[in-house]
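The complex is shown incomplete by one protein chain, all other protein chains being positioned as in the whole.
Right, chain A next:
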Amino acid sequence: MGSNSWLASRSVKVEKQQGQRKEARVKVLVLGDSGVGKSSLVHLLCQNQVLGNPSWTVGCSVDVRVQDYKEGTPEEKTYYIELWDVGGSVGCASSIKSTRAVFYNSVNGIMLVHDLTNKKSSQNLYRWSLEALNKDSSPTGVIVSNGSDYDREQFAENPVPLLLIGTKFDQIPENKRNEVLTRTAFLSEDFNAEEINLDCTNPRYLAAGTSNAVKLSRFFDKVIEKRYFTRDPSQMTGFTDRKRFNFKSLHYD
């Protein structure tokens, strides 16, 4: 327990230092298989325009979204949310994976994107979320065991807010829609996250007032709240804290 408070005090100290040096940042990862439409989605969310010429993302591309926290209330404040669109596939070489891991530091929210017309991309989301959340970024160097199997409890208590986004909604024929929506409902239950289904080439899915837009604002508000208004030490890493008291972990600090 002592180490827990030491960790807490250290992270607060780091926070203070960061606050003194520069304004603290809100970082949201956008993960998913290649070709599902992450770049189009990010462009739509940040520029409010449809991306005309999508091309293959090499490495990571960042864009900034201007979000009005608590819009319409007297506490309204503008925040800049960074959307980090990490490219690649989940089954690629380990050298690419270890390089990608550099982008997973201090993440405040994750958007999991899958293609509604491709079941494999939805299944791969489990591996994507584990890859991003199991990244060891704790300053004390606690090594978490390689949990490559999915554990639902981890997601139930997960401190990082998740959002599930299904793309290419318009390409599903009418008679298949129910089946697809049932499948995604199961997925969102597993991740304990809300889901949005849209078509990245059509802005009307995110038009103001639609349930999609409401869910999106709620997600970003939650991310901002977690970032600025709660000071729990487990916000810096993914599962590290929980796994420390788990039998499966190999080392304790």
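Convention: a contact is a pair of C-beta atoms (placed from the backbone, for glycine too) under 8 Å apart; a residue touches a chain by one contact, two chains touch by 3 or more; residues count from 1.
One rule holds for everything that comes next: contacts and distances are computed from a predicted model.
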{"item": "Listed names \"glutathione transferase\", \"Cytochrome c oxidase subunit 5A, mitochondrial\", \"Golgi pH regulator\" or \"AP-5 complex subunit beta\", matching UniProt entry of the absent chain", "value": "\"Golgi pH regulator\""}
{"item": "Among A:53, A:95 or A:211, the residue in touch with the chain that has been omitted", "value": "A:95"}
{"item": "Residue among A:66, A:185 or A:214 that touches the chain left out of view", "value": "A:66"}
{"item": "Chain A residues that touch the omitted chain in the full complex", "value": "25, 33-36, 46, 56, 58-66, 80, 82, 84, 89-96, 98-99, 102-103, 115, 117-121, 124"}
